[in-house]
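One protein chain is absent from this view; the other protein chains keep their places.
On to subunit A.
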Amino acid sequence: MLPALIPAFPFLGACLLMLCWKRVSRSAVTVIGCGSVGLSAIVALVVAATVAGAGKEPLVQHVWQWIQVPGFAAGIDFRMDALSVVFTLVITIVGFLIHVYATGYMHDDEDYGRFLACMNLFVGAMLVLVMADNLLLLYLGWEGVGLCSYLLIGFWYKDPANNYAARKAFLVTRVGDTAMAIALFLLFEYMGTLNIQQLLREAPLLWDKGDPMVTLIALLLLGGAVGKSAQLPLQTWLPDAMAGPTPVSALIHAATMVTAGVYLIARMHVVFELSPAAQTATAIIGAVTLLMAGVSALVQTDIKRVLAYSTISQIGYMFLALGCGAWSAAIFHFVTHAFFKALLFMGAGAVIVALHHEQDMFKMGGLKKMLPGVFWIFLIGCASLTAIPFVTAGFYSKDQIIWLSWAAVGGHKAYWLAGVLGALLTGMYTFRMFFLVFYGEAKTKVHHIPGAVMMVPLYILAVLSTIAGFIELPHTLGHVTLFSNWLAPVLPAVQMAQESVALEWASQLISAVLALGGIWLAYVWVLKRPQGMVDFLSMPGQVWLQGFWRRGWDIDALYDALIVRPFVYLSNINRKDLIDKIYTGAAQLTEACHNVMARTQSGILRWYIMGVVLGAVAILSVLIWRLHEIS
């Protein structure tokens, strides 16, 4: 019964909290909210050990027959194989740390219990997504995380802007979800099943490589992944999703939601392998997204939006790796990214709380002395995100992707170029943020030093962000492949087009130099010669360009012009249609009659009598007339 317990605990916690959070004490709410995720983390570790001990044999559990009709069956079936174990561990452990942090961050909020209930539900839905054995159950979890993101982004619902952001996240991801639903229908139409293992086994028998139908299905699946993972062209919801509380952002960006797309593509890798066109599309989307989001991150003023664009950019790296067929590299980057992005978000949350909910980086500064603990963990997170060589987890995962984007069969020099340029951008935007926040002169007073509840999860994540990289080292540096070995039963190894140690060294050197160069540029930009940069940036074209980048390449405005406004226009036309006129006319007629009748009720007795008399005369006249006719 073990696998089913993993999502069961968070769901149980969510139910309990929803029913009674107003009636129990805050400490009880804390225990339920964190304990449920903590318990499922423990069970996940046990299950992982079981799977590892059984020679990586997947653990399959049938819980309940969900749907059973002729020709179709779907169950609540959980499958723990190497891939879902990795995701489950990251979701539960990082999720648990985020929950603990959230109890400190949200403790004074009046809707504390509602918050933890939604967070539990979020974790539970994500666990269902990664553990599902058939695509229908996966889709249930998929929609579940969509719902929870809506609930949590709009958590502070009294501000209309937050509701707008929540609605936007819900609707934009729904576009991708529709594509994915169509892909599911097509898969069922052609294969007669939605069981993932059966699909992966039988798809190569049914379709040749490059068959148009399998390309269509892969592209539709990619559409779903693009929506959830906030890739081009559906990335616009993620920066706005920063309206939610900071622990929510950490959860969405690190452990749940945006990684769902990466999981889906990795899980359905056979379908993607059958369609080179879809793989190329995935790689191109990843490469373009990582550059566009990196450039946008460069000019943001809000600390959380920098991190949001950085997530889009890093997920772009994962898509690039998936598109090149480097499946395990993408998952490896997902793991390290989960650690350091959760760390960065929660570090940013600590800064925001310390400065009394100030999010503008240009109003921060000089925090190095005032928040030394946060300074160090933030430095570790930034270093990992920038991929500082040798000592950070981000280096090992990102360099693997950059190298494979060239060397793999699906790779291309252009992908590699996008990857290393992305490394430069990452260094620049990350350390621009870092220098703005922690160096220079203080512009806002520190109100509140974050307590141990918030800091301890950060320390743990800081350690993980550093050491998690050592489980997978490249050929050039020791050649440890624990992680890809672990995933080998589920995900095929990457096909190499060229194996050249010298080229790999060169690639690593270039990306490391560019990452460090990015840091140096940020240093010059923010600290050494800010005036020169200000002069450069206030040149006429620059001002417009910066605004353009800050608004996320005006994708929002594009959608507004292409979709929203025509839709509103059409719905306005439709509002005045003929059928409605009939109903409106009926309503107006009734109202007019009512007004006439209401006037007769004057309260003057003699009018009433007059009415009675007239009525009596009328009835008598009719009667007499009828009698006359009959006789």
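Note that contacts are C-beta pairs under 8 Å (C-beta built on N, C-alpha and C of every residue); 3 or more make two chains touch, one makes a residue touch a chain; residues count from 1.
Convention: contacts and distances are computed from a predicted model.
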{"item": "Chain left out of the displayed complex - its UniProt protein name, from \"Methionine biosynthesis protein MetW\", \"NADH-quinone oxidoreductase subunit K\", \"Cell division topological specificity factor\" or \"Acyl-CoA dehydrogenase\"", "value": "\"NADH-quinone oxidoreductase subunit K\""}
{"item": "Touch with the omitted chain, as defined above, among A:Ala452, A:Ile604 or A:Ile630", "value": "A:Ile604"}
{"item": "Residues in subunit A touching the chain absent from view", "value": "598-606, 609-610, 613"}
